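Just dropping this structure here.
A single protein chain has been omitted from the complex, and every remaining protein chain is retained in its original position.
After this line comes subunit A, so read on.
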């Protein structure tokens, strides 16, 4: 069965992504080391995290070379988790306000 043989790619692209992941990890570590605060910190952490995740999924997991059918079947459903995250963030803030109102001296 010759199906999987489509996934053969030059070694250079793996080494490049490997190197980029190292650089991005150093960047995200530096965010903590240099002591950035607030929105800048959260923005940078999220940015580097999403870039690392993107590189791993696209190249190491070969997603960029797959057909759209499996890409959508795997990558679209986790989108609902963003909704869960937003709902629970609202709920968490609500719980905090109630606790501060009634239980916090």
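The criterion applied here is as follows: a residue touches a chain if its C-beta (ideal position, glycine included) is under 8 Å from a C-beta of that chain, and two chains touch if they have at least 3 such contacts; residues count from 1.
The rule is simple: contacts and distances are computed from a predicted model.
Engineer: Have a look at "Bb3-type cytochrome oxidase subunit IV", "Spore germination protein KB", "Amino acid ABC transporter permease" or "Sodium/solute symporter" and point out the UniProt protein name belonging to the hidden chain.
Structural biologist: "Bb3-type cytochrome oxidase subunit IV"
Engineer: Using the document's contact rule, name the residues of subunit A that touch the chain not shown here.
Structural biologist: These residues touch the chain not displayed: 1-9, 11, 14-15, 17-18, 21-22, 25, 28-29, 31-33, 41-42, 45-46, 48-49, 52-53, 56-57, 59-62, 66-70, 72-74, 77-78, 81, 84-85, 88-89, 91-93, 95-96, 99-100, 103-104.
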